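The structure follows.
And then chain A:
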Amino acid sequence: MPAKSIRAEYLKGLWQENPVFRQLLGMCPTLAVTGAVINGIAMGLATSFVLIFSSLVISSIKKLIPSQVRIACYVVIIATFVTMADRFLAAFFLPISKSLGPYVPLIVVNCIILGRQEAFSSKNSVGRSLIDALGMSSGFVLALLILSSIREILGSGTFLGHQVMGAWFKPWLIMIFPSGAFITLGILLAIALVIESKAKQRR
Partner candidate 1 sequence: MEVLIPIITMGALSFLFSFGLVFAYKKLKVEEDPKIEEVSEMLPQANCGACGYSGCRAFAEAVVRGDAAANGCPVGGEEVANKVAEALGIKAGEVIKKVVRVLCRGTQDAAKNRGVYLGISTCYASHLIGGNKQCSYGCLSYGDCVRVCPFDALYMGEAGLPVVMEEKCTACGKCVDACPRNLLELHPISQEIFVFCHSLDRGPTARKVCKNACIACGICVRACPEAIVLENNLAKILDYKKIDPETIPDIEKCPTGAIGRLRKDDEG
Partner candidate 2 sequence: MKTITFPHGIHPPVYKEPTAEKRIETMAPPEKVFIPLHQHFGAPAEPLVKKGDEVYLGQIIGEAKALFSASVHASVSGKVLAVDGYNHPLGKPLLSVSIANDGQDRLFPDLQETKDAFSLSPDEIRQKVKEAGIVGLGGAAFPTTVKLSPPKGKTIDTIIINGCECEPILTSDYRLMLEYPEDILKGTELVRIATGAKRIIVGIEDNKKKAFGLLQEKIQDYTGEIVLLKTKYPQGAEKNLIYAALRREVPRGGLPFDVGVVVQNVGTVKAIWDAVSKGKPLYERALTVSGNGIKEPKNLLVRIGTTFQNVVDFCGGFEESVNILVMGGPMMGLSQWTSDVPVIKGTSGILAWTAPDPSIEYTCIRCGRCIDNCPMRLVPTQLMKYVRFDHLSEAENWGIQDCVECGCCQYTCPANIPLVHWIRLGKNQIMSSRRRKSA
C-alpha cells in the first residue's frame, strides 16, 4: 500500500471515504439525532471523541491482543470511552444528554468505530491511526451537520435554535419525524452520488 500523505489520509474521510455518504456506516445515529443541529453536533463530537481515543489506544496495544479475543477487547475499550462521554454529557450538558437519549450509549455499536479499528488502527501506526480517526470524525460531523441543518431549518424553521426562516414559513413537521429523516438522507445520498460521478467525469 503506498503511503498516503497526511493531508490525503485526513481528507479521504471527508469525501472519498465519508463514513455516512460513501460507506453507509453509522446510519442509526445519523438518522436518529439529527432533528436539531445542536444534537447533531453533540453526537458528532461524542462519536469523534470515542473514535479518536479508541483508535489511539488500540493502535498502541494492537500487538498484544490475540486475534480471537480482539473483538471483545475492542468493544470493551470502546465502551469505556463511550461511558466516559455519556457520563460527561450527563454531568455537564443535561439537556443535550436527555435529548440524545439512548443514542449516546449506542455509539459503542456504531459501525464506524469498530470498522475503523478493524480496518485501520489494528494495522497501522499510532500517528496514522490518529490522522485517520480525525478524518473520519470530521467526515461524520460534516455529514451530521448537513443533515441536521436541513432537517432543523425545514422542520422547525430554525438553525441552532435561532429563527432563520421568515414568518411566512410554516415548518414541515415531517422533517423531524423518522420518515423525514429517511427521505432526506436518501436524497442526500443520491446527490452525493451525482456529485461523485460528475467529479469522476472531470478527472
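Throughout what follows, a contact is a pair of C-beta atoms (placed from the backbone, for glycine too) under 8 Å apart; a residue touches a chain by one contact, two chains touch by 3 or more; residues count from 1.
The candidates came about this way: all candidates are chains of the complex that A comes from, given by their letters.
Nothing here was measured: the structure is a model prediction, and the numbers come from that model.
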Candidate from 1 or 2 that touches chain A, complex-wide: 1
Interfacial residue positions of chain A with respect to candidate 1 in the complex: 1, 17, 23-25, 67-69, 72, 76, 111, 114-115, 118-119
